[in-house]
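Note that one protein chain of the assembly has been removed; the remaining protein chains are unaltered in position.
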Amino acid sequence: MSATVEVVDLVREYRMGDETVQALKGVSFAVQKSEYVAIVGPSGCGKSTLLNLVGVIDKPTSGQVSIAGERVDSLSDSRATEFRLRRIGFVFQRFYLMQALTARENVELPLAEAGLAGAERRDRALELLEYVGLRKRERHRPSQLSGGEQQRVAIARALANRPALLLADEPTGELDARTGAEMIALFERLNADGTTIVVVTHDEELARAARRVIHMRDGLIVGDERAR
Amino acid sequence: MIITLAFASLVRHRARTALAILGVAVSSAMLLDMVMLSSGMRESFRGLLLSQGFQLRIAPKGTLPFDTEATIRDADSLVALIRARPGVQAVSPVLGGQLHFPLGSGAVTAAALGVEPAVQGDYELVAGRNPTSANEIVANDALLRALGRTVGDTVRAAAGYDAQLRALSGERVLRVVGRVRFIYLALEQRAAALPIGTLRAMSGPELESRASVAMVRLRSGVDVERERAELERLLPRVTVISTTKALEQVDERLSYFRQLAVILGAVSLVVGFLLVTTLVTVSVNERIGEIAVMRAIGVRRWRIVAQIVLEAAAIMLVAAPLGLALGLVTARYLNSILARFPGLPERIDFFLFQPSAAWTALGLLAACGVLAGVYPSWRGASLPIATTMRQEAVG
Partner (left out) sequence: MIFRTILLLLVVALHASSAQEGATRVIALRGRPQGSPRSIAIDSRLAADAALRVGDRVVIAAAPGEPGDTVVVAGVVQRRADPAEIARGEYRIRLHLGQLQALLGYGDRVDRFAVGTRSPAATTDAVARINATAFGFRAHRSADVAVETSKTFAVVSRFHRAIGVITIVASAIFLLCIMLLKVDERRRDVAALRLMGISAPTIVRSVVLEASAIAVLGSLVGVGVGLTASWIVNRHYQGVYRTPLRFSLVTGDIVLLAVALSLVLGIAAGWVAAMRLVRTPPLALFGR
């Protein structure tokens, strides 16, 4: 069976005035189904850039990215959007919930976009909130939720359309140690339930919880170890 | 979901939303007023001309009705000729002049219309009756007030005033049989109407068989323009004007107001457009990170644009009735100013409310609002996702 994620010789360059900055200098790796991978490295090593490319929210300068057997590195904007909606779930460091919507409505957002009808959408959203332990907070707006609760809503949103892949960029970055630990436990449960997860993190605890750790430095993979 | 987001976004910034609504309301009020002004006079004048059912007016060659003091010679034979035509239902000859009513040591002067009371179309009876004999007269309130007379009283009136002898000529005693409202005269203008034969006799031999204008009512189904052309061919010494032609003349003379309406209307549209564009641009700029996240989680670009445009549309929707009310109030005020034009018929309105005018104004503004919202929202939804999110995170 093909890997869930396949990255071949990925290069990403940015122009900053007269200079060209190479954020990625030729990265290759693969992630299998139900793997839990952490990508670690110092600031500026290119790990977030790599995640963005895998998450189809950025385009590489050269190289290939395939997700669930489909090439995604040169999709049109509308196809890429559709792909992100149905095949990828993204969790961000700063949660990025819609402040104007309730917790349930935030989770419903990608479901509505996918065309789910009202009742079905609502039920699925409640199911997801139940899964992350926030069923009772469904009517609360983000400003009424703690950081940890907001991140759990963000995870529920990311799982809405049963994605092939869950990507998380510093998911514990804005959380205190206790809440961070709760988040790590949630990721472990998700992975145990079969979700393929790739996280980018500075958090050692979160990296330790992953089954595989990819080390990056200066736009290149310098290490790839299986933790347990 | 889009509606929820749009509504929530508007509620989040109440003061800004309220001001934007007010701004758009003012814009739509001005636009409505200008649409009303551009067509109001014309429609009001058309209504006035057709109020008594006369579709054609016959005036001395090269003139408009009552535009000069010129009169039509041999008007009686002309009227008889027109009446004989099968397509003609009625002809009302009118002779314009002045009557002087001695009062104390002076005299009250009023406009006088010599008419055939049975077919006249120049006044509406308010009280009393039409003149049925030669020495009867009807007058409007302004004249009756000035004379201190009422229906049933007699008055002395003279058609001429000889400056050399300081004497009135063509004097008669007339009985006031009716109180009327003159359709084509200003409210405050003193005026009277009497049988055309009486006015001619009072005015002297130079006005014998003369008329200032003849109004023609055609039978239903008759082609107005064809009849007009035919009459003009048959009667080369007069000008025959249809309502359409009269309106064209009015349009030409009052084109200033139409042009002003177009210019101010365009300015209102542009300002409304700018206001909505600015509002949407600021709204988008504030939420650029949010928009990038929505794109990241798979929300399509057009949906994001639709949400933002919906906000603009919501502002329009709320502002529209406010603008309508404001526009009507302002139009009434401006109309009251213009109604003071000397000699303007009472029934002429410069700002005439027609539902079509309201819809036109609203439609224009709505289209503008949507257009104004589309570009900035499309731009915002088209920014590179990763870069925008990074910038927003740092910012």
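A and B are the chain letters, set down in written order, and residue numbers restart from 1 in every chain.
Please note the rule applied: a contact is a pair of C-beta atoms (placed from the backbone, for glycine too) under 8 Å apart; a residue touches a chain by one contact, two chains touch by 3 or more.
Just so we're clear, the structure is a prediction, and the values are computed from it rather than from any experiment.
Indicate each shown chain that the hidden chain touches within the full complex.
Among the chains that are shown, those touched by the missing chain are B.
Using the touch definition from the top, which of B:64, B:201 or B:222 touches the missing chain?
That would be B:64, which touches the missing chain.
With the missing chain put back, one of B:264, B:317 or B:371 would touch it. Which one?
Residue touching the absent chain, from the options given: B:264.
If the hidden chain were put back, which residues of subunit B would touch it?
13, 15-16, 19-20, 22-23, 26-27, 30, 60-73, 96, 111, 161-166, 184-185, 206-207, 210, 237, 253, 255-256, 260, 264, 271, 274-275, 278-279, 282, 285-286, 330, 333-334, 337-338, 340-345, 395
Rule of thumb we're sticking to: only the chains that are shown with their structure count from here on.
Return the distance between the CA-based centres of subunit A and subunit B, expressed in whole Å.
Whole-Å distance between the two chain centres: 66.
Enumerate the contact residues on subunit B facing subunit A in the complex.
1, 4-5, 8-9, 11-12, 289-290, 293-301, 303, 384-387, 389-390, 393
Which of the residues in subunit A come into contact with subunit B in the complex?
48-49, 52, 55, 57-58, 77-78, 81-86, 88, 90, 92-94, 96, 98-101, 105, 108-110, 112-114, 157-158, 161
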